[in-house]
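Okay, so here's the structure we're looking at.
Shown here: the complex without one of its protein chains, the others still in place.
This part shows chain A:
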């Protein structure tokens, strides 16, 4: 059996176990629920398009074009009754005159008025909300995914160590295969979950008819976000396995994973804090630990030149190569030390207790 076949078996088991794990399933369902809620909630709060009663057919077309729901009524009296009964927000009667209870219906008035034409000099510029929301969403997704799946990698490594089954495993397959299989399985699961969230989010936004311009603006950036995200995840995955192996029991994980949590959280806050500072963002988009978020954000806001993501991705790949080696070394050096927590230095100095 080759190392690759062994890794495939390991990954298969990890995925099967996770897909049957109630905690994992529940958290996935919960995430999807909140995604759907986040998308649909604004629509629910707005209560859908405003209704307006109209006498005659003259204004129907212009009102409908403004996104209002038009109800045609025979006369002004009927229109007034509907306004008083709160069946419609406003009514348009001959004149045109607008009937409302106590608040001027802005959308109706605007639809009936003639505004001077506005010429956009920079039609592609995004509104302020999207400029904040997109970096925030990308950073949160990356942060959340790397932390939650990273911790799960560490837990799964510690479980094998704590239950001692690891000795049987390393007696039958190479340690490399065990590590590779585990990291691959968690990567597949992480991106499976992300894809589900993305589908629910995008479908929900289309259905609720919100955020259209944002989706259109984000789709090209997603093309870059994906490779950055995958490589960024892999860069940390082997390190998570390494710190998982340092722990002898699940209780040690808090301490052994702390440095790594910091390594994920610090770039997250830096990107959020400096997102409107082009110089800081440029630096962050090349530092491998913040690049998976910072570079796609710069691409999204149109600040990065075409060649920049290639350089940043190359740096990220290089770092990933190094962290994979370092993670594997720590993993090997601590996997069979079952007497209490292994220090980083011990694991690093004795990378091959295995024959």
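Quick note on the criterion: a residue touches a chain if its C-beta (ideal position, glycine included) is under 8 Å from a C-beta of that chain, and two chains touch if they have at least 3 such contacts; residues count from 1.
We adopt the following convention: contacts and distances are computed from a predicted model.
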| item | value |
| --- | --- |
| Record-based protein name (UniProt) of the chain missing from this complex, from "Cytochrome-c oxidase", "ABC-2 type transport system ATP-binding protein", "cyclic-guanylate-specific phosphodiesterase" or "Ribulose bisphosphate carboxylase large chain" | "ABC-2 type transport system ATP-binding protein" |
| Touch with the omitted chain, as defined above, among A:75, A:94, A:167 or A:303 | A:167 |
| Interface with the unshown chain - residue positions in chain A | 1, 6, 9-10, 13, 17, 159-160, 162-174, 336, 338, 352-355 |
